[in-house]
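For reference, the structure I am asking about is given below.
Only one protein chain is missing from this complex, and each of the others stays in its spot.
After this line comes chain A, so read on.
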Amino acid sequence: MRHTIAVLVKDHPGILARVASLFTRRGFNIESLAVGHTEETDISRMTIVVKGDERVLEQITKQLNKLIDVIRVKDISPNNSVERELALIKVNTNSLPARSEIIQTVDIFRANIIDVNSQIVTIETTGTEDKINALIELLRPFGLKEVVRTGKIAMSRGSVTTSGLKI
């Protein structure tokens, strides 16, 4: 089972190391980790995708909560949230037919071409993980040069916030 958890942390040096070391030490598997600032100064948000059953998730949540600089941990369940990931994909475009086929695929996926020369195009896309996976698979036959993904970020739907402080 995969879970997406949102972790609000104090923006202290070392907090990333603390969280990462906790996952390694206790043998929890991180699939992806995205970190950035939030609406509050001094508070960052980590979105962590982990694998494990309910018991593992419970331990992760409890252990994270024990870290002094962790303010809040929330399991963002998929049915009630919006999730996005950003990916940059560099693809070979040696032949002209390939190029037009790539452009078509990009259009269908509502992705963007953000860099191009005679050898490559670089595509930017955001969406759910499934959508990005699907796009990558379609582009693979042309020859993937490089793929960069941010890892997922997620937010509860409606007026619910993770900090629970305000809307």
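General remarks:
Please note the rule applied: a contact is a pair of C-beta atoms (placed from the backbone, for glycine too) under 8 Å apart; a residue touches a chain by one contact, two chains touch by 3 or more; residues count from 1.
Everything below uses one rule, namely that contacts and distances are computed from a predicted model.
Comparing "ABC transporter permease", "Peptidase M35", "Oligopeptide transport system ATP-binding protein" or "Acetolactate synthase" against the UniProt entry of the hidden chain yields the protein name "Acetolactate synthase". In the complete assembly, the contact with the undisplayed chain comes from A:Q63, out of A:Q63, A:N92, A:N133 or A:S156. Per the touch definition above, the residue from A:R2, A:R18 or A:R149 contacting the chain not shown is A:R18.
Residues touching the missing chain, restricted to chain A, are 9-10, 13-14, 17-18, 21-22, 25, 55, 58-59, 62-63, 65-72 (touch as defined at the top).
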